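What you see is the complex with one protein chain gone and the rest in place.
Now for chain A:
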Amino acid sequence: MDYLGKDIFSIHESLVNGDITAEELTRQTIENAKKNDEDINAFVVFDEENAIKQAQEIDKAGIDPDNVLSGIPVAMKDNMLTKGVLTSAGSKMLSNFKPIIDGTAVAKMKEAGTINIGKTNMDEFAMGGSTETSFHGKTKNPWNLDKVPGGSSGGAAAAVAAGDVLVSLGSDTGGSIRQPASFNGIVGMKPTYGRVSRWGLIAFASSLDQIGPLTRTVKDNAVVLNAIAGKDEHDMTSSNKEVPDFTANIDKGVKGMKIALPKEYLGEGVDKDVQDAILAAADKYRELGATVEEVSLPNSKYGVAAYYIIAPSEASSNLQRFDGIRYGYRAQDAKNLEELYVKSRSQGFGDEVKRRIMVGTYSLSAGFFDAYFKKAAEVRTLIIDDFKNVFQDYDVILTPTAPTPAYSLKDEKDPITMYMNDILTIPVNMAGLPGMSVPAGFSDGLPIGMQLIGKPFDESTLYQAAYAFEQNTDFHKQDPKMGGAQ
């Protein structure tokens, strides 16, 4: 099954009408995804056996006509625990790890009737923005095979863009759902911190990580968030705020909506084509009856510096658990326990992970804590206050998702340049706000995404604004012609 031009609702109709069974759909989905993967390498592993078995069970019980997710094949990022199925977080460290549980988001998707066909490729431990640091090789962008798919949820985004699946779940710590969604011309939502349980998500930076859906359309995205949101007793940071039906107000339009356009997000370093696409989107919103006004978020420019202290600090702590003892990679030539830790970690982690562990360890170490970690946490407060100010007068903030379209797979990349690419998405994680990327243009055949940022737990308004834009533009209707730029 090739999902280009389709959505959950059209496939659901075929399933309900009996045009296709869940088993046939699942078999065809895996067949097509495997074929595409010869070009793009979006998947780390396919879980054909369980997927077919689950599809057969759904066929036996009958497709639920009131549940649009019943029998829909999906994919999971490789840092989300899937019972009995390889979960490596893109790392040699976990290249043989099979969890004994499903994470909460994975379990909820299963309960909702979706069928997981496999695990998608990612930067090692979600540390990166290009999926180039994966132990399982690079993933390619379906729009142009010489370009990166973005990251860290690069496989998740490429799989949806290529038409492998309609839905994948990703995780976002500094932009890892939104930036690949932007690079692949699809819709990606990072919900409010606490909206979706992180239980069973391999931790990178616990105060920033959040799971969310990547889809071909805005409404599909809202349907999936409905399924995975909510309080979970296994994650004490998951919120007990009521979960609304995110599709309820989706078609209410933007008339009277107040949209803020922060000038700092359209400045130096942002490609001309990207700037133009966002200004055109602002005009489109005005045309649809919204007010769009320039605002200022003056402290967002410190977001990258503060983030690359906070995220590595949390990561250095979270990744201490990988010691070669109970699970994961173990070095073979250790003479004693200390050597076993050191050699297993030195051989099991890649360079980017080592860099971040060391930066984090340094930032937290005696004598540097106040100057680095605490200072970054204070700047984080200022970034949050900027957003609070703007949201007193506005409903939604509009920015580019990434400063550029997808860049080349071949270029040599230094860490600093890579880190600066996250400048537009990081402040949203720092403040724990919901943010989503929506297709908003093209540059030389490569997609451009716009970012919509909302008030805490107000994903509904984001979907409403995103849907209005989508229904009045045709960027989402264009599909990659696999193998080269258009």
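We adopt the following convention: a residue touches a chain if its C-beta (ideal position, glycine included) is under 8 Å from a C-beta of that chain, and two chains touch if they have at least 3 such contacts; residues count from 1.
Criterion: contacts and distances are computed from a predicted model.
**Student:** Considering only the chain that is not displayed, what protein name does its UniProt record carry among "Aspartyl/glutamyl-tRNA(Asn/Gln) amidotransferase subunit C", "Potassium-transporting ATPase KdpC subunit", "Regulator of nitric oxide reductase transcription" or "ABC transporter substrate-binding protein"?
**Tutor:** According to UniProt, the chain not displayed is called "Aspartyl/glutamyl-tRNA(Asn/Gln) amidotransferase subunit C".
**Student:** Which residue, A:N50, A:S207 or A:N389, contacts the hidden chain when the whole complex is considered?
**Tutor:** In the complete complex, the chain left out is touched by residue A:S207.
**Student:** From the list A:I63, A:M109, A:A229 or A:A431, which touches the chain that is not on show?
**Tutor:** Residue touching the absent chain, from the options given: A:A431.
**Student:** Would you write out the residues of chain A that touch the absent chain, in ascending order?
**Tutor:** 84, 96-98, 100-101, 193-194, 207, 233, 236-241, 299, 301-302, 304-306, 308-309, 316, 320, 323-330, 334-343, 345-346, 349, 354-355, 357-359, 361-362, 365, 371-372, 374-382, 384, 414-416, 419, 431-432, 456
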